[in-house]
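Read through the structure below, which is laid out as structure tokens, and then see the notes.
For this depiction, one protein chain was excluded, whereas all remaining protein chains were kept in their positions.
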Amino acid sequence: MKSFFISRLLQTIPTLLIIATLTFFMTRFAPGGPFDSEKAIPEEIKVNLESHFGLNLPLFDQYLLYMKNLLAGDLGPSFKYVGWDVSELIGVAFPVSLGLGVSALLIALFVGLPAGMVAALRKNTLWDYLPMGLAMVGICLPTFVLGPILIMIFSTKLNLLPALGWYSWSDLILPSLTLGLFYAAYIARLTRAGMLETLKQDYVRTARAKGASPSRVVIKHALRGGLLPVVTFLGPAFAGLVSGSFIIESIFFIPGLGKFFVTAAFNRDYTMVLGTVLFYATLIIALNLLVDFLQAWLDPKAREQR
Amino acid sequence: MYPFSCHVPYPVQFRNIKKSLIQSVKAALLLGVGILGHFLFSSCSAPSNVERAIDEQILHFGLGAEPQYLDPHLATSVAAHNILSALLEGLVSEDPKTLKPLPGVAESWVISEDKKTYIFQIRKEARWHNGDPVTANDFIYSYKRILNPNLGAQYASMLYVLKNAKIYHEGKKTWDEANVGVKALNTHSLQLTLENQTPYFLELLNHYSWFPVHQPTLEKFDAFARIGTKWTKPQNFIGNGPFQLSDHKINSVIEVKASKEYWDANRTKLSAIRFYPIETADTEERGFRTGFLHVTQTVSSDRIDFLKKKHPEWIHFEPYLGTYYYRFNLKAPPFDDLRVRKALSLSVNRKLLVEKVLKGGQLPAYCFTPPDTGGFTAKKGYGYDPEQAKVLLDSYLKEKGLQTLPPFELSYNTSEGHKKVAEALQAMWKKSLGVDIQLTNMEWKVFLSSITKGDYALARAGWIGDYVDANTFLHLWRTGEGNNLTGWSNQEYDRALNLAEQSLNPAERFIHFQNCEDLLAEEIPILPLYFYVQVSLRHPSVQGWYPTLLDHHPYKYVYLDNGVK
Partner (left out) sequence: MKSEQGSSLAKDAWMRLRSNRMALLSLFILGFILLFSFLGPELCHFQYDEQNLESQFLPPDKNHWFGTDNLGRDLFARTSFGGRISLAVGMLATLVSLVIGVTYGMISGYVGGKVDAFMMRFVDILYSLPFTIFVILLMVLFGRNFYLLFLAIGAVEWLTMARITRAQTLHLKGAEFIEAARALGFKDARILFHHILPNLLGPIIVYATLTVPAVMLLEAVLSFLGLGVQAPMASWGSLIKEGAEKMDVAPWLLIFPGFFFCLCLFCLNFIGDGLRDALDPKSSKD
């Protein structure tokens, strides 16, 4: 297990370098630059402007310089938010997205897991149809529909919760509900499917035949195996959640990371694109590693196979 | 094939766990409701921003977008203006109703006989926010900075009215060699010499490119010729305006507080302004409705009718110095032919467009310069005559041996508003000319780069005036101007424009401007559609705020009060 961990960590470094390289060249080949605007600027002014950020150097030199700084832990200055460093901006926005993402995930898990389990155990009864029906509604209501609906009910009509902003605890409720219910629906459906699949696997049946207590069967065997798809889904989903959601952030005016992911690309804020991509990549890789560990824990057999 | 199946029907054995599971689900739900309830009760008692504002005198302002720079010499956006005009003050200030120049940092000024030399008396009590006096040298330093070729300031050309400023900015000569027309007669008097007579010179001084910066601060951060230094952060920024920068959280808030050092601090009634860069119009509107904002930047056009009916006291329509138009690409068929351009122009029902599609009280544009720009109102040049349009198009088609016009693309950058206009025009042209037009929306930077490369047929554009004079619009179509991009060039136009720039007699200038407009309407390199209107929501408690052409609202006159109308 230890060697597995070490080899995965070693794989991370080249993976991140490949991502950085690909992203660097992808952003540069996209049309337009960070200082293009509707009012045309004379070429010599543009050159001066770009030279402040080293954009006048040959592309490959820029790449080498970027990689050198990157290895020293410097993500460079943002081109869009002039006067701010990329790491400074990510550092401010990440805690916001982390808070929102974790509370959304908690909602998703607290709602989604029990609903999926109950539905699987009581397949084809009301306890199956009701939560699954609700889950389907959750999937049908994308965040850009659910968010405004919740605001209309709780803020505009009932005047109970703030419609936007990120100042007090009450600002957390509507956005994390909007985001969480959507993921809850996914988790519920995946849990049900995974549990149904394992409940009829031979080892579960064997355990039952051997006379293991029902709760032991459910918790030790069915749940463990049944959670596999959920856990796998949660890796990237969690990375997505804590790195912010552009839609939620624009609906609720939350200063999270999601906005940087989208607008950095639109603004051709090269360093910001790279910064956010590398940040996200690190998250994804770390979480997928965690997921693989969890899978091994949930599924001792697969562990032996490695 | 699938081995070892043993068939134990499981529901019987699982019943008791299910029960406990279901119970725990119920418990979790109750807990959730409890927590939610707690928040609900704790939050509903808090009064909203707007409710507290009259006591606090804090204006909550929808800014629209996060400004790229808070450096007046680098700024390029409306959002930046909204903030910089609170933080800094130029030689003159603006009348809140008419935007006519009033004394600012300069308490008075003298204009020479030939109208080319201005001597400003800087008031002794003018202070930077750290207490330093504002002097003539601060302005010289600032002008030198923005014109410094190494800075790469996009708005440096705003200062070209100064004698020899252009030569210096182009890097051909040093400041002293160029002998730029800027001179301190003593610490408190500044002499500016102009290249030509410039009737709108004093109005120009209210553009942020003319604002002063604090020399010691910029030197501390070595920001004279560098972009991206940290002098514009709240803890570093030193301004001279009615407000000082107190907080800046990206994508969240920019806060300014009333400054005690400001020479006219007694007039300032607001204690602070909080600017929120909310980019989505619908989010802004929800913020407004729940008492988070006093003023929004905009309103989605599809919601105007609804708001007009339900809350006429909130919605405001104010003329705005801008023109919405389409560019033709004259370098490629079919728009290299005047007849096609004219046919398209003649079959646009602009009145229908503004009344039924835009609905914000916009004015149909039958010329390029908005009405009453610095006193100039152009005559109606572009008309509406679908029958003549059909004749023109037919004559073109006949000559080319075509049945119909080959389909071409109308490009616009992605936005609901642009899409709606494009869809409406597409339908008009289909109906009156039988022309099929392909709409192509593009992401902003892709759009810009294809327009700049001339890789388009017909493209959406807009122009907002930088100062109140027709020149700010008409100079666009001069030969070789960077914003022209249509491939249109007309010597007569260039000549008329030069004459207008040099003449000081308004009536004479207007004749030259009219000549320019006539040429545009004759040759149709562009298709003006409508003149902008600023549609926004504003709370009735906002006082001292008047509609102005540039959407400037000098904050020292603004206050919050429920009492008066």
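Observations, loosely collected:
Note that the chains are named A and B in the order they appear, and that numbering of residues resets to 1 at the start of each chain.
Keep in mind that, in the parts below, contacts are C-beta pairs under 8 Å (C-beta built on N, C-alpha and C of every residue); 3 or more make two chains touch, one makes a residue touch a chain.
Quick caveat, the model's predicted, so the values are computed rather than measured.
Among the residues A:F35, A:W127, A:Y186 or A:F238, only A:Y186 touches the chain that is left out of the figure. Which of A:L57, A:L130, A:V262 or A:L290 touches the hidden chain is settled by the complete complex: it is A:V262. Only one residue in the set A:T23, A:S78 or A:S245 touches the chain that does not appear here, and it is A:T23.
Touch with the chain omitted from the figure is made, among A:G33, A:G180, A:G225 or A:P255, by A:G225. For chain B, the residues touching the chain absent from view are 1-5, 7, 282, 300, 302-303, 305-306, 352, 356-357, 414, 416, 419-420, 422-424, 426-427, 438-443, 446. One chain of the complex is left out; on chain A, the residues touching it are 7-8, 11, 15, 18-19, 22-23, 26-27, 29-31, 132, 136-137, 139-140, 142, 144-145, 148-149, 152, 186, 189-190, 192-194, 196-197, 200-203, 225, 228-229, 231-233, 235-236, 239, 261-262, 265-266, 273, 276-278, 280-281, 284-285, 288, 291, 295, 299, 301-302, 304-306.
Rule of thumb we're sticking to: only the chains that are shown with their structure count from here on.
Centre-to-centre spacing of chain A and chain B amounts to 35 Å, using the average Cα coordinate of each chain. Remark: chain B residues 4-6, 8, 10-11, 13-14, 16-18, 20-22, 24-25, 28, 32, 36, 39-40, 42-44, 46, 66, 68-71, 74, 76, 149-154, 156, 170-171, 226-233, 249-252, 276, 278-280, 282-283, 286-287, 289-290, 292, 443-446, 448-450, 452, 461-462, 482-483, 485 touch chain A in the complex.
Of all the residues in chain A, the ones that touch chain B in their complex are 30-33, 36-42, 44-53, 77, 80-84, 89, 92-93, 110, 114-115, 117-118, 121-122, 127, 148, 151, 155-156, 159-166, 168-170, 173, 199, 202, 205-206, 208-209, 214-215, 217-218, 250-253, 255, 259, 266-268.
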